[in-house]
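A single protein chain has been removed from this complex, and every other one stays in its place.
And then chain A:
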Amino acid sequence: MSDPVLSTLNLNKSFGALKATDDVSIDLKSGEIHAIIGPNGAGKSTLIQQICGGLQPDSGRVLLNGQDVSGQSTQARARAGMGRTFQISQLCMEDTVLENAVLGVMGAEHLAWRFWRPALKRPSLRDRAEAALERVGLSDDRDTRCANLSHGQRRQLEVAVALTLSPKAFVMDEPMAGLGAEGSKRLTGFLDGLRQEAPILLVEHDMDAVFALADRISVLVYGKVIATGTADEIRTNREVRDAYLGDEA
């Protein structure tokens, strides 16, 4: 494995006296799924926000493809190849499934500043959007308004929009959140294949999914990475068991 695709170097972020991110250095190598787990309030979301540009760290850097993106805006990082999905779906509820996917392609292809031909009549936008929907199994719902989708379908669409970006690295914030056992299993299978396309930094509470998918796992407690290793190493790590997993894992 060569240089990491995505990495953080000594990230720190405090909110008043609370140290939400404490000297976090993690990396994501090409072809891998790196899961970040930890109890509620461990600072996972804060970390993701700093990686994606929603929050500025107090100190430390974020590198994407060897390029320092620390000071850059969310949209600049997206253009540099960061494909993010949200814990709470961020979709255009009034728009159709296809329109949501087309928006992604527009961003990726720099085609938002076109004023004449309808977006949905442009094969360059439509084909790629439909291909992404096809992959997550939403083709039949392409003309459904997003507001009328089930929760599970919204999760799928969230992933599909990230796919349209053809990112260098995926950053997924609890993609399984709220999915039933069946949906979780299906998405797990899908993400399993996706890592070949681009590595995935995965924040997830579903431990079955995490242990099934992750090449490496980092455990975050009180803003600090207390352990990084393979699934087996983490499963047997005493400190991790005490802090998070308990004895049943």
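Everything that follows uses one rule, which is that a residue touches a chain if its C-beta (ideal position, glycine included) is under 8 Å from a C-beta of that chain, and two chains touch if they have at least 3 such contacts; residues count from 1.
Criterion: contacts and distances are computed from a predicted model.
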| item | value |
| --- | --- |
| Per UniProt record, name of the chain withheld from view ["Leucine/isoleucine/valine transporter permease subunit", "Insulinase family protein", "Bifunctional protein PyrR" or "ATP synthase subunit E"] | "Leucine/isoleucine/valine transporter permease subunit" |
| Of A:K19, A:R61, A:R122 or A:R241, the one touching the omitted chain in the full complex | A:R122 |
| Option touching the unshown chain, where A:A20, A:V102 or A:M172 are the choices | A:V102 |
| For chain A, residues in touch with the removed chain | 52-53, 73-76, 78-79, 84, 86, 90-95, 99, 102-104, 106-108, 111-120, 122, 125, 161, 164-165 |
